[in-house]
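Here the complex is missing one protein chain, while the rest keep their positions.
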Amino acid sequence: MSTFGNHFRVTTYGESHCLSVGCIVDGCPPGMELTEDDIQPQMTRRRPGQSKITTPRDEKDRVQIQSGTELGITLGTPIGLRVMNENQRPKDYGNSTMDKYPRPSHADWTYLEKYGVKASSGGGRSSARETIGRVAAGAIAEKYLRLAYGVEIVAFVSSIGSEFLCPPTSKHPSNTTNPEYLQLLDSINRETVDSFLPVRCPNTDAAKRMEALVSEFRDREDSIGGTVTCVIRNAPSGLGEPCFDKLEASLAHAMLSIPATKGFEIGSGFAGTRIPGSIHNDPFVRNRADDTLPLPVQEPLVETPLSQSSTPGRTARPKLTTKTNNSGGIQGGISNGAPIYFSVAFKPPATIGQAQQTASYGLEEGILEAKGRHDPCVVPRAVPIVETMAALVIMDAVMAQLGRGAARDLLPEIKGREVLRGLPMPTESEKNASVANGAVA
Amino acid sequence: MSTFGNHFRVTTYGESHCLSVGCIVDGCPPGMELTEDDIQPQMTRRRPGQSKITTPRDEKDRVQIQSGTELGITLGTPIGLRVMNENQRPKDYGNSTMDKYPRPSHADWTYLEKYGVKASSGGGRSSARETIGRVAAGAIAEKYLRLAYGVEIVAFVSSIGSEFLCPPTSKHPSNTTNPEYLQLLDSINRETVDSFLPVRCPNTDAAKRMEALVSEFRDREDSIGGTVTCVIRNAPSGLGEPCFDKLEASLAHAMLSIPATKGFEIGSGFAGTRIPGSIHNDPFVRNRADDTLPLPVQEPLVETPLSQSSTPGRTARPKLTTKTNNSGGIQGGISNGAPIYFSVAFKPPATIGQAQQTASYGLEEGILEAKGRHDPCVVPRAVPIVETMAALVIMDAVMAQLGRGAARDLLPEIKGREVLRGLPMPTESEKNASVANGAVA
Amino acid sequence: MSTFGNHFRVTTYGESHCLSVGCIVDGCPPGMELTEDDIQPQMTRRRPGQSKITTPRDEKDRVQIQSGTELGITLGTPIGLRVMNENQRPKDYGNSTMDKYPRPSHADWTYLEKYGVKASSGGGRSSARETIGRVAAGAIAEKYLRLAYGVEIVAFVSSIGSEFLCPPTSKHPSNTTNPEYLQLLDSINRETVDSFLPVRCPNTDAAKRMEALVSEFRDREDSIGGTVTCVIRNAPSGLGEPCFDKLEASLAHAMLSIPATKGFEIGSGFAGTRIPGSIHNDPFVRNRADDTLPLPVQEPLVETPLSQSSTPGRTARPKLTTKTNNSGGIQGGISNGAPIYFSVAFKPPATIGQAQQTASYGLEEGILEAKGRHDPCVVPRAVPIVETMAALVIMDAVMAQLGRGAARDLLPEIKGREVLRGLPMPTESEKNASVANGAVA
Partner (left out) sequence: MSTFGNHFRVTTYGESHCLSVGCIVDGCPPGMELTEDDIQPQMTRRRPGQSKITTPRDEKDRVQIQSGTELGITLGTPIGLRVMNENQRPKDYGNSTMDKYPRPSHADWTYLEKYGVKASSGGGRSSARETIGRVAAGAIAEKYLRLAYGVEIVAFVSSIGSEFLCPPTSKHPSNTTNPEYLQLLDSINRETVDSFLPVRCPNTDAAKRMEALVSEFRDREDSIGGTVTCVIRNAPSGLGEPCFDKLEASLAHAMLSIPATKGFEIGSGFAGTRIPGSIHNDPFVRNRADDTLPLPVQEPLVETPLSQSSTPGRTARPKLTTKTNNSGGIQGGISNGAPIYFSVAFKPPATIGQAQQTASYGLEEGILEAKGRHDPCVVPRAVPIVETMAALVIMDAVMAQLGRGAARDLLPEIKGREVLRGLPMPTESEKNASVANGAVA
């Protein structure tokens, strides 16, 4: 099914050549200011043909709100979102080489196997165009998270081919023990990432090497993959459900639902399998920072005008935090308040200009040649999509936990419950703090 | 929520120290032979203390079917499954060091943040004991898949620390282009894997090196992680839903829901980001093998007595297959009939014997020392759990696709639909073949 | 949430004064011919201002398919449907009496209680306009059910105020024992119902009395309620899930989700509580009719052109049927193949022209006068909405059962299973018949 989320629920529709693409967002909190201007920036960031100088007046992929708001304020009812397809039917359908061959490593063949019919574009819903609906929905989630908690979600390109933003060293075989890398995760923002267009890798040297590599692949009509890393800052603790819906499981699900993804790792990830537990464990330390999270950022993450916001949602920080963060902000499937970070692997694009020996729908061997210009590397454009899916996961988890917390808060206090909190002899003030401290609730 | 799956739906309950653990399996097809003997083998394989000589008479973790079968046949109604907990309440609750400190990189602290109460065991549902219910349910799914399609699901340890089953070489930087590795994926079975206990890595040399490594970590009261690789053979094509519920997304979700996991990769995975598209693409070739899948295996995968089965479910193979399999059996989120394989990263166990400097629930710095014997590496025991979650994902996808296919088959044939199948001039026989060929349907 | 169904899933959006209303239909079987012409007839039947002579060229409430079909054939992917709102913003918003007072027995007040904001129209999503998306989706479900099973769904007005289509008599205190009524259920079709516009009560005398009653209420600016009865013929047996999702429970849910409904009864309903069990029980008789259901009707139910259909979906009838049908075609929550029929109670419309003493949002007492022409009785217009919701319930149940049946059919036959079928000594032919007989499967 084309639905994501249980509490903030997004349902998308549309393929490459139909009339429009879009989505319905159900469960958006009522009373939030929302117009198309909140949604358009990420739509524009995901469009093809991004370069350092994107014109803000670009009229393509304009999103239009159909319902769910009035006078620019969310009503709490489903928000319909729609973007017109400009190129609704391919001109030469049925006559081209591409119609004769299922494209290797594309969805053309499997869609036919699944449905018994195929869209003119081959794997209809597997098109990158399908992601438009998601990105629109994600922008709404992001706005809420920013207003309510000051959540910041920033993704960037961390490798293309064998060119890395932060290559493993003998001292730091895993990035996650490299202070420079951790410092980047703490401070990176979208403006900085976009200043490194077209590759969106926030390091001058690495960006140059990546640009050169992509050019090389473009020149020989080949393609190359890469990884996107994403950090989520200021997400409250307590997010994620035990057992099947651990927060990292939901993130992995979300990320592997993005076209062309092949892998996901949270925190120390695969490198973490090679670190001894005595180093990998993140010891607790008292959270000496303010007891409250900072007010949500006043400056917009991208160009969203947020200056009017005066947010009441100061949330108590957890009393404990961790000294290191190999866990990636999640322990036992539940967020602990530290930055959540993860990486996603993208394969090389399947559409290449080189001729490919393959077989036709009619089971005959032959040569497929894809005409036209093809993107040799999709990773930079994937950046806003990764952010989007992260926002949808966090938003859904936040709403799940808010309900639970609010339900618990209506219950009478139970005497002697301290022992269940690991506090053999609590003072009164400690006890109250510990309760107030209850994560999202 | 503690529920997995939409069509074959598993809901689990239970934590470390409660009366029992178990699950309800809803949606199991009616008319399948099923007794505890079908379920117990995997239960036993996941138990702690596995060695090469596991006694089949072990009375621990005995599963008992509560409902949903009669005379050893499934009724189609919910199957209740239950396993008693032997050690229901910790003796020294409230007095030990472990009660005073949230264990680093465990779920103790985040559970308290989430719920405001904590179980005596810390992160109650994050216990390995929680996986018992899943494994019981997975065994039912596996039996169905084996009877209906001859599906074989085999997982094994592919690395511990920096010891690899199949290390990258200069010729094969990615395993997925290494013929030796691909041959292993095609032929490995559970008996072979278990013959390499205690490490379950099916290569004599690698297994020895891994055993030595684990011993070393045990001796210094430290721990180490590793990876488990899993292959699913004979799964029908057409599984997985476009968009959010791509098959690899569901697998990633399932795998990252296993305690202690940090990463997931399908097919070429992270290494695939470094392979040029011209090599990474899997060209199509005519499926010259028999037009039907082999009859499901007559010999049991483990010790399950299946000899009485005479399966009617011969399924048409897809007409095309791929020459290489960097895709890992999934394209555009949908299975193509080739073997599905993926790897899962497990971090080093958080519980170590070494003293750890950390902070208490009461926010005071101190030293946590975990008494007792601890498992320095959980990867071998994770093998049946990975198989279980794979079975649950495939089973749910099979039932989703069976419904769709059956619904489609009731529709009248549409004239001229050939063009939608990429077949400009089909002969009658080709047309019929192509229809019959419709994946699961 | 604004989603209905698990397998054929409809998500709607839109309120009275937004840009458009519509829905996404997810899970529609692929390979079905579908254009706007299949959907428009029911859209037109639900529009206000219906009379005996509805022009087919009416351009209002035109539905437009956004996605999910190509060349007029469903792809299996989500179908986006959209209808423009003509009157997007009320002219005099904020100034009228209606803005000052929550309308009695409307949703204005409860929406404000729920969301803390209110749409300009009061209860935004409670508007009759919300039902447009449902009706569009229902038309797709209906088409599938007609093509696959020859399902016929026909609703009609059975009472307005105290005027009944078939009043209880001393001989037949319950309609369900009245042969005349049962005959009507067996034969009624939509053309006949619509020939009794404006009241849609298929009996000349009753229709006249109802028209007079409605006129009387219109004249005194008051309103009156009524009941709609609906029959579903040719639905396969085996639909509905045990326990919580019994077929009648899903129907009740669906019907009570229609605005202004107050009650639901299946089969004998409330009158059935007064019939002795010895009469109420429906004894079984051999199904002497053909062993197969008739081919789906060749003539369109409304004006949908279906003449090109040549349906392969001949389904085995159950071997047993019931002599009477107090059960309303459902026993133990599962359909038995007999006609399913039920009635729905609609309250008098809350908007009346008469002045009403009430209180304002500002908590002051006052008089609310609703200007303009109001519909004194909505029951005739509710007819296609009742049919729609019935179609959505049956469609979802059919797809659930098709998946289960297809899964079961892949299992090997079990020896001795006859005893589980209540057949102590089955002959071979009986056994086979009994298997083939397995309902939807």
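The letters A, B and C name the chains in turn, as written, and every chain counts its residues from 1.
In the analysis below, a contact is a pair of C-beta atoms (placed from the backbone, for glycine too) under 8 Å apart; a residue touches a chain by one contact, two chains touch by 3 or more.
Everything numeric in this text was worked out from a predicted model, so none of it was measured.
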item: Candidate in contact with the missing chain, chosen from C:85, C:126 or C:203; value: C:126
item: Which of C:148, C:224, C:340 or C:383 contacts the chain that the document leaves out; value: C:224
item: Contacting the left-out chain in the complete assembly, out of C:45, C:82 or C:106; value: C:106
item: Residue among A:63, A:239 or A:402 that touches the chain left out of view; value: A:402
item: Residue touching the undisplayed chain, where the options are C:177, C:234 or C:322; value: C:322
item: Residues from subunit A at the interface with the omitted partner, ascending; value: 6-7, 27, 29-33, 70-71, 73, 76-77, 144, 147-149, 242, 309-313, 398-400, 402-408, 410-414, 417, 419-420
item: Subunit B, residues in touch with the chain not shown (by the definition above); value: 1-3, 9, 11-15, 17-24, 26-27, 30-31, 64-70, 73-80, 82, 114-120, 124-125
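Everything below uses one rule, namely that only the chains that are shown with their structure count from here on.
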item: Classification of the subunit B:subunit C interface as same or different, half of numbers criterion; value: same
item: Separation of mean Cα positions, subunit B and subunit A [Å, integer]; value: 25
item: For subunit B paired with subunit C, centre-to-centre distance based on mean C-alpha positions, whole Å; value: 43
item: For subunit B, residues that touch 2 or more chains besides their own; value: 242, 404, 408, 417, 419-420
